[in-house]
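With one protein chain held back, the other chains of the complex are shown just where they sit.
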Amino acid sequence: MLGSGIINGLIVTAKNFAGSYHDPERMVTVEYPEQKTVLPENYRNFPFLITENATDPMGTLRCVACQICEKECPPQCIIIEKSKDKKPDATGKLQLYPAIFGIDTSVCMSCQICVEVCPFDAIKMDKVFEIATTDRFQDLFLDRERLAKPNSYYHEIHPVEAAEVDGRLLAERKAAEEKAKVAAAAKAAAAAAKPVVTPPPATP
Amino acid sequence: MSAAALTDSFLERAPLALRDWVVNFLPAPLQWLGHHLITIIAVLAVFGTFFAFTTIAERKLLARLQNRLGPNRSGLPWIKGLTLFGLSQPFADAIKTLTKEDIVPAAADKCLHFLAPVIVVAFSLMTFAVLPFGRHLIPVELDAALLYFFAAGAATELAIFMAGWSSRNKYSLLAAMRALAQLISYELPLILSVVPIVLVTSTLSTQNIVLAQGGWTFGFLPHWFVFTPWGFPAFIIFLVAALAESNRSPFDLPEAESELIAGHLTEYSGFKYALFFMAEYFGLTALSGLGVTLFLGGWQAPIAALQFIPSYAWFMLKLIGMLVFFIWIRGTLLRLRIDQLTRLAWQFLVPLALLNVGNAAFWILTASWSGPLQLIRWAISLAIIVIPFILLGRTLTAGYAPRTYRYAP
Amino acid sequence: METLEQIRARLLLAYPAAQITFVTNPGPAAEHSLLIEATHAVEIARWLRDDTALHLDYCSNATGVDWPDKTITDVATTTEPDPAGGPAKTVETKTTRLQPGYLEAIYHLYSIALKQGPVVIRLRTANRTDAVTLPSLTPIWRSCDFQEREIFDLYGIIFSGHPDLRRLLMWDEFKDHPMRKDYVEPDDYEWEPTAHGAVLERAKPHQSAAAAPALKTGGTP
Partner (left out) sequence: MNPFTPSAPTPFASAPGPTVRAVHDEFHGDLLEVSMGPQHPSTHGVFRMVATLDGEQLVKLKPVFGYLHRNHEKIAENTTYLGSMPYTDRLDYLCSMSTNWAYALAVERLAGQAVPERAQYLRIIMAELTRLVNHSCLVGFLFNDLGTSFTPLLYAFREREKIIDLFESLSGSRMMCNYQRFGGCRVDPTPEWLAAAQQLVDNFPRFLDEYERMLTGNEIMLARTQGVGRLDATHAINAGITGPVLRASGVDYDLRKVDAYGFYAQFDFRVPLGAHGDTYDRYMMRILEMRESVKILQQAFKRLPAGPIMDPKAKLRGFRPKAGEAYGRLEGPKGELGFFLISDGSPNPYRYRVRPPSLINLTLLEEMCLGHTIADAVVILGSIDIVLGEVDR
């Protein structure tokens, strides 16, 4: 009969009206500044650079300025300039470091490709999203100093992923050390055969 | 409590007493003026506030229907953290619209463009003059109150057309044409739905119509016209026509947001826009008030035992009920198309309303039937309206039905 | 479904005058295609659509490709006997020739009725400058309507017989065809510093004196 469909509709909306007071399945609103949802582990926003040591962020950047991310970045928002000199990295190996590392976050589209292509696990995705500012040039172009965040922070925001990355790095380092040890032993053997005093390499 | 005591109870007379007390301060030759001015100010103040809270109620109710929270942020200025459930939202809105720039299109007819919102508010407010808000509260007691109400109500159509025409905007023009077609089409069922009441009560005075609905059977069945076999269909027709007359969903064609941007309001901004908005709500409130007066017993209490509550409170409660129903409808239904809209009026509502007039005539003729005849009277009266409703409904929805679907083999 | 060679053979039977070349696709997808000469393209397309065995009633995709002029260096090695009587010397003679460029329209045809496909056909223009007209297949498959307009817009192929050949995505006053490989981007659109700044450098000559203060205050002109 004419009107039954309309009455059905009215019943549904009335149900939803009542449901909005007691049913969390229906009332899904989160009142943002006061309440916040828990960001999932995989949440990504803008990239940041990992430093090994919080006290000396610029000295212990994992980034070695290989510029792969700069090349792969789809919107071309990363700018890297290699350093002229080399600094030892966490394992003591001499590496280049980025003299300039900038990310234009107003261009960045949070695609995470820089993270995926980085062979050194030096760049990771941040979770900070309340970054609205009034100055697009000064505040959204992040330089090296503002991008660098310690590894502990990475553990804080992506615990599972960070643990996996650290495990892998540790294993790699161990393997490298062992290799170095073997090499050193061979060298030592060679040195024992022909004793020459060599100054130890400067390791900090 | 006796009826006389009720009539003169303090609460019932309080508004009048207050008015007389104020008027007495004036010199005697000016007292008649003060009397009327105070009435006007009271109606404006009460219904202005009522309008403000209708807007917030509509937004909150719609939000809840849609599983949202609705506006709940605005509090008081300079007090942080006090949000008052967002109840001060209408005042914030008012300040916003008042401080907005008033933009008039360069090609617009400036005079008409300015006049339209003024006229629409003026005429929609004029309709309040004849509504009996309480036992003693009626701004003007007119003998031909109903005629006056419809005459004043119909003038708003002109204003809407003026708005659409003067804006020099194609959307506005389309909306103006739609508004004219719609409002004129629905004047007819609106007035025809009221005719049975005039027939039965043989009066055009709203106060007398309310008085005719007084009394209860067994003390709890009120003698409201909506509970009669001719009154209920008339009430439904009245509701549909009232929705259409006040441009509310599902008949919001002149403003059809998804088709015509904002219809006749496209080129209005700031205060003028607010005036249209206000007029729309005033119109809706007035029509709801008329519906309450004509069908829902006006200021009469639903149960005899509840008569101690003052009559104007009952009126307002019923009015709020009507408005909530309108909001509920708005939150559920979708919009008709213009041809379907006029078809609904001319092929469905008008014939039904005409039949209903005959139904009321039958009711009057058989007023003397009692006992078992009373049941027969009800049955015949119901048949007069239900059978045409089903038949007309079928022709109206002919060809439209939910379908079943096949699947690829 | 028939193989592309079979289709080609049947087409050649139906249209002996037409030139239909088999274009192999070296990639793993091995979607080979038929290069159809422009003069017979409409009849062949209609035949493909109406043939009962193929019934390619659905043109899924129509797209343009730009193949610019290519200089191909042929290296010919010849052995010259040493006049001095020594071992024969191999001499490389390099000849460069210019392979003229062309524009190409590629159509991917499927059959919805018989649920088969794809058959890929290609049409090529004579060059990239003045002889860029191809017959429109819109009268055969209406789905080419917007796609051919897009090819006209972005590549500059003129489809004769198209009912409404206007630019689709770029505005009507736009001059160039942006998808061509030799298209030079305008350098006056980006005025803001970017990470690389190169665009800004190119934009500098375009910046008028009036716009400069806006840039200083950080506003976007």
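We just call them A, B and C in the order they show up, numbering each chain from 1.
One rule holds in what follows: a residue touches a chain if its C-beta (ideal position, glycine included) is under 8 Å from a C-beta of that chain, and two chains touch if they have at least 3 such contacts.
Not measured: the values here are computed from a predicted model.
Q: Kindly name the visible chains that come into contact with the excluded chain.
A: Taken over the complete structure, the missing chain's partners among displayed chains are A, B, C.
Q: Residues on chain C that touch the omitted chain in the whole complex?
A: 25-31, 49-50, 52, 57-61, 63, 65, 106, 108, 112-113, 115, 118, 120, 138-139, 141-147, 154, 163, 167-171, 178-179, 183
Q: Applying the definition given at the start, please give the residues of chain B touching the unseen chain.
A: Within chain B, the residues touching the omitted chain are 62, 65-68, 170-171, 173-174, 178, 249-250, 252-253, 256-261, 330-340, 397, 399-403, 405-409.
Q: If the hidden chain were put back, which residues of chain A would touch it?
A: With respect to the unshown chain, the touching residues of chain A are 2-6, 8-9, 11-13, 15-16, 25-26, 28, 40-44, 68, 72-74, 109-113, 116-117, 119, 125.
The working rule: only the chains that are shown with their structure count from here on.
Q: Based on the averaged CA atom positions, which chain is farthest from chain B?
A: For chain B, the chain whose C-alpha mean is farthest off is C.
Q: Can you compute the centre-to-centre distance for chain A and chain B, using the mean CA position of each chain? Integer Å is fine.
A: Computed value for the inter-centroid distance: 61 Å.
Q: How many angstrom lie between the centres of chain B and chain C, each centre taken as the mean Cα position?
A: Whole-Å distance between the two chain centres: 65.
Q: So the centre of each chain is just the mean of its C-alpha atoms; given that, what is the distance between chain A and chain C in Å?
A: That gives a centre separation of 41 Å.
Q: Under the definition above, what is the set of chain B residues touching chain A in their complex?
A: Touching chain A: residues 61, 64-69, 328-329, 331-333, 389-390, 393-394, 396-397 of chain B.
Q: Going by the contact rule at the top, pick out the chain A residues touching chain B in the complex.
A: 1-3, 6, 9-10, 12-14, 16-17, 19-21, 26-29, 31
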